[in-house]
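To start, the structure itself, in structure tokens.
For this depiction, one protein chain was excluded, whereas all remaining protein chains were kept in their positions.
So, chain A:
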Amino acid sequence: MTDAPLLEIRDVSKTFGSVISLSGVSTTVHAGQVTCVLGDNGAGKSTLIKILSGVHQPDGGELLLDGKPVRLGSPREALDAGIATVYQDLAMVPLMAIWRNFFLGSEPTKGWGPFRRFDRATAIDTTRRELLEMGIDIRDPDQPVGTLSGGERQSVAIARAVHFGARLLILDEPTSALGVKQAGVVLRYIARARDRGLGVVFITHNPHHAYPVGDRFLLLNRGKSLGDFAKDELSLPDLTRMMAGGAELEQLAHELERDPS
């Protein structure tokens, strides 16, 4: 899939009142590849996610899905187009069993009329199978989601998005609240989703998480694009330096140095 990208973001901008939240941002996401969006707080990452997931509509520029311009009017329309967003808060209910969460809002049913009921056997089996497919090893789909670790929860959310027909997965800072080991677990599932042929948009402010898994890097700063690079155009030190604001960091390092007295 090297011809038409799964999703192309072309010169997208968004303003809220007098605040320019995003201006002239472009990048592409291919199927089976990971595009990382990096930026510090307030760089416009959240605005970009909300545009991609249909919460906001761009004021300028356009989104192209499979090479055709689309308008995502609502989160539902984005979902129907195969764009699934895994939010930081995960949209999971901690006290409910994993399989109940997995199918929440899209429960399979069997039976007819007043006897229409939740098809538990299918739900439990599917949950276990889908999680195994992602390489997620749960002991018992009946345990509450609250008993899972943060990384496992992210992974269940990713598996759920994949199961419900997502072609493009948007992950909003999935590793930011996690420890080193748990973040590694999530990165592994991102790679797994990529290998299954999904396009992934991975939002993060950690270049060390982004670089190993990413194929393409969009850097944002104060609503503007600092550049959109393929992996071979950029090294990890370059990425880190650009993320930290380059010259600004050198200035800071200078300030923090002890005076040689």
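Please note the rule applied: contacts are C-beta pairs under 8 Å (C-beta built on N, C-alpha and C of every residue); 3 or more make two chains touch, one makes a residue touch a chain; residues count from 1.
Assume contacts and distances are computed from a predicted model.
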From "PEP-utilizing enzyme", "Anti-anti-sigma factor", "Xylose transport system permease protein XylH" or "Protein-glutamine gamma-glutamyltransferase", the hidden chain's UniProt protein name: "Xylose transport system permease protein XylH"
Candidates A:30, A:100 or A:167 - the one touching the absent chain: A:100
Hidden partner chain, residues of chain A it touches: 76, 87, 89-96, 100, 103-107, 109, 116-118, 120, 125, 128-129, 132, 135, 137, 139-140, 142-144, 146-149
